[in-house]
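A single protein chain has been omitted; all remaining protein chains appear in their positions.
We just call them A, B and C in the order they show up, numbering each chain from 1.
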Amino acid sequence: MRNVRVGILGAAGYTGGELIRILVNHPNAEIVFANSESNAGKKVYDVHDGLYGDTELVFTSEMPWNTIDVVFFCFGHGKSGQFLKEHQIPTSVKIIDMAQDFRINGEHDYVYGLPETHREQIRSCSHLANPGCFATCIQEGLIPLAKAGLLTNDVSVNAITGSTGAGQKPGATTHYSWRSNNLSTYKVFTHQHLHEICQTLNELKPISAPHVTDTLNEGYDTDGITIDFIPYRGNFARGIFCTSIVKLDKAQSAEEIIRLYKDFFADAIFTHYCDNPLDLKQVINTNKALIHVDVFGRKVVVTSVIDNLLKGAVGQAVQNMNLMFNLDENSGLNLKASAF
Amino acid sequence: MRNVRVGILGAAGYTGGELIRILVNHPNAEIVFANSESNAGKKVYDVHDGLYGDTELVFTSEMPWNTIDVVFFCFGHGKSGQFLKEHQIPTSVKIIDMAQDFRINGEHDYVYGLPETHREQIRSCSHLANPGCFATCIQEGLIPLAKAGLLTNDVSVNAITGSTGAGQKPGATTHYSWRSNNLSTYKVFTHQHLHEICQTLNELKPISAPHVTDTLNEGYDTDGITIDFIPYRGNFARGIFCTSIVKLDKAQSAEEIIRLYKDFFADAIFTHYCDNPLDLKQVINTNKALIHVDVFGRKVVVTSVIDNLLKGAVGQAVQNMNLMFNLDENSGLNLKASAF
Amino acid sequence: MRNVRVGILGAAGYTGGELIRILVNHPNAEIVFANSESNAGKKVYDVHDGLYGDTELVFTSEMPWNTIDVVFFCFGHGKSGQFLKEHQIPTSVKIIDMAQDFRINGEHDYVYGLPETHREQIRSCSHLANPGCFATCIQEGLIPLAKAGLLTNDVSVNAITGSTGAGQKPGATTHYSWRSNNLSTYKVFTHQHLHEICQTLNELKPISAPHVTDTLNEGYDTDGITIDFIPYRGNFARGIFCTSIVKLDKAQSAEEIIRLYKDFFADAIFTHYCDNPLDLKQVINTNKALIHVDVFGRKVVVTSVIDNLLKGAVGQAVQNMNLMFNLDENSGLNLKASAF
Partner (left out) sequence: MRNVRVGILGAAGYTGGELIRILVNHPNAEIVFANSESNAGKKVYDVHDGLYGDTELVFTSEMPWNTIDVVFFCFGHGKSGQFLKEHQIPTSVKIIDMAQDFRINGEHDYVYGLPETHREQIRSCSHLANPGCFATCIQEGLIPLAKAGLLTNDVSVNAITGSTGAGQKPGATTHYSWRSNNLSTYKVFTHQHLHEICQTLNELKPISAPHVTDTLNEGYDTDGITIDFIPYRGNFARGIFCTSIVKLDKAQSAEEIIRLYKDFFADAIFTHYCDNPLDLKQVINTNKALIHVDVFGRKVVVTSVIDNLLKGAVGQAVQNMNLMFNLDENSGLNLKASAF
């Protein structure tokens, strides 16, 4: 089978670099062009750490659509929609958008790219909206409960992200002098990923179960299901560590809850329920999501961990590309965990 | 006025070292002896980083009670009670115990040493139980709401601690190779500090307000007030960063809630309400507790931060010593924040 | 071609774990057994972070020699020799020893496993002594100069290593509380890797060039070539960053020196000369060694960087295994750089 031919836009940013680091070793894909206006002519390894010796690829300002099968948009948020207004991409070219522009259902044909909930739609789509990093980590932890209709009361989520989540542009909160050994919160109860999280949870839940809202959309005093989400800035570069407290209507045994999770993820390639408590570094530099649950009466504490650049971004995007092109779902994604 | 003469037991551990680092510059106190059986004869600076040039003090295996006014127990938990059974300390010597042995009220005369709630009892006591580090950080964030009788529903607490909280003895979860860039949780819903936290909150609340219980003592299905506490191991050495979500019976304005906090801490020397969001390093190497509140309808998100070795341990212990000996409460505690 | 069948002894340590993380994805090798007396019966992922979902392998206390083609000794130093005295390994089983027991030439048939200098001997050997981590990083930086006979005066080496170099057993200098944000030196001028470094440099140099000695072997006042080596403990988990200052007999142009390096490494798969200055994270989680040179008159400053667990340990060991079994040299070693 011919390799999938890939074009990358926004190839000089963090997600662009990580995508290239994956694709240079992908057995069924090849990078045809890596577009970056501002770096055109430079070697890719002059911008992206860790690629020296792996590729002689050069950034281009061109976009030769007829040479590729799929394009990855690695733009900042908001730019994807704008780009599509200004450029005509042939229908033969599939699109995988890393930004949030098309994650919420609406007047477009982008499929939401969370394989654990949308695998079949992904297989047959041409346009894909890749989920957000926080959104992925939180959803992986909550979807088994949502599907079982158990999200019938408050959900409190704490999730701590690494500095790569803030992108490549330096700023006050990514300055090493400030961020090292430090912690802080931001966008408390108002993080934009709540939208896509609630959309998935509502799609997934039984019709009879209550509608899931979020503090962002619906205000703070509703009696329905709400998701309270406190995002933290952590003092590490990669990863998201998330704990969610879900209060059930009535107590369930740990066995029942854990069974739900194991069944839900039985066919998932990269998401696994773990009997042992988790630590963040188990998933770093991998495309995995690991889930662990503790049950205390009617309270369920879910821990979920991912690498924000991989399962939370381009790893999942390549997983989606594999599905869209009928490749093995894990092709190119058997990554050695860094572990340390 | 004569200097307060201090003896230290367990002087070779982390809290012992930090206590010495404070006391060598305390204008109204002097260390008479630093006891460590296993290090007797060694210079203190051979064990404790950062004391070279500050003191020529030598560890001793002696305990000359008649030379001191106060003794600090810097033992591990459980050893203080045992020590008191085996040794007779003259009544002229006051005791400040860093361990948890006497924090819960019972058949003893130890006063719980949280100055923001027990200042007057501390001033007149001879025996003091210094609060736990997590307990201090969580309580500082909740006591204004408790006093106002507003803790009438669920309280979820996430608090992330530095590695010095785990003590000096090396182990798997304090190994640099594992802990760096890592996060994990432990004792989820079952951390022992919940006991002392609930004790204080119940003492403080109006009689009519509901009794505060915790997931540790009372099980998980009660309809009363419960504190759900998830402790995290953070990848930094010093500090605790805590967020608590408190659900009120009915919505209150941010102004009202903030006013409660400012009023409650109006006389506190080291605890301050901050209008700006907080970051952990603001308090590192200081005896401060800083508090910030965000209000969303009937949900209050409290952020509280301390240095676990200072306000969470020996800084607060020296604050208590100052009160017990009628010194300025901040004597010896005007520490330069490290900031970076 | 049949997969190379691998046995691992000492499989529960850091190098054992990293070796397993590589081999689970190696296209031409399979792990037949992972021996660990103390962990026999446990799942491998219960000990080694990052392997959950990758393998269901279980530690064993058995050593079924007839089922394997090669065994890796992941013991601590000194134990390999002892093991061989106590056990009879069939001659059909090749041995790759991670320890220093057979790195120095003597009454044994172990080939020193630095592919950039010993590739042909490695291809045909049955017993291989894998180089030390510092030794690898320093040698990669010096061997082109040695071969050219230019090591004719002092060589000063500073190399900073991550905490994984100190192994899995926790101790004072790997305690997170101490090591974070800290630096220190150890074994100044007396590190044991100097032996194998000087052995290689002397083998490689033209006969007419002066003999290379080291401060460890030969004392400190010699007028010959000596290598002064200051090892540092760095506050990171993975990697070695090394700078060597070499004083030439007479000034050479940067172009000449750089040409030497590029020529020497022209055929190397994993060692590359870089025109740009280096940073450590370029090689983390890869099997690469990157080299950069600055020339100032007759002084050459060489920077060399590796991942101590990969090119400095089991990555190089797998590279050697590939050579010993006539596989592609980079088989299983096209690892995605973590980069962040």
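Quick notes
Basically, contacts are C-beta pairs under 8 Å (C-beta built on N, C-alpha and C of every residue); 3 or more make two chains touch, one makes a residue touch a chain.
In this text, all values refer to a predicted model and were calculated from it rather than measured experimentally.
Within the full complex, the residue among C:59, C:178 or C:265 touching the omitted chain is C:178. Listed residues C:15, C:243, C:286 or C:316: the one in touch with the omitted chain is C:243. Interface note: of B:38, B:66, B:208 or B:276, the residue touching the hidden chain in the full complex is B:276.
Considering C:146, C:284 or C:337, the position touching the chain not shown turns out to be C:284 (whole complex). The omitted chain makes contact with chain B at the following residues, 14, 17-18, 21-22, 25, 46, 48-54, 162, 164, 180-181, 237-238, 270, 272, 274, 276, 279, 281-286, 288, 290, 309, 334-340. Take chain A: the residues that touch the chain left off the picture are 14, 49, 162-164, 166, 168, 170-172, 174-181, 235-237. For chain C, the residues touching the chain absent from view are 154, 156, 158, 160, 177-178, 180-186, 188-189, 215, 219-221, 228, 230, 232, 234-239, 241, 243, 245, 247, 251, 277-281, 284, 294, 296-299, 301, 303, 340.
As a convention for this text, only the chains that are shown with their structure count from here on.
For chain B, the chain with the farthest CA centroid is C.
Taking the mean of all protein Cα atoms as the centre, the chain whose own Cα mean lies nearest is A. Chain geometry summary: the mean Cα position of chain A and that of chain B are 39 Å apart. Our note on geometry: chain A versus chain C, Cα centroid distance of 36 Å, whole angstroms.
Contact of a single residue of chain A with at least two other chains is seen at positions 180-181, 237-238, 279, 281, 284, 340.
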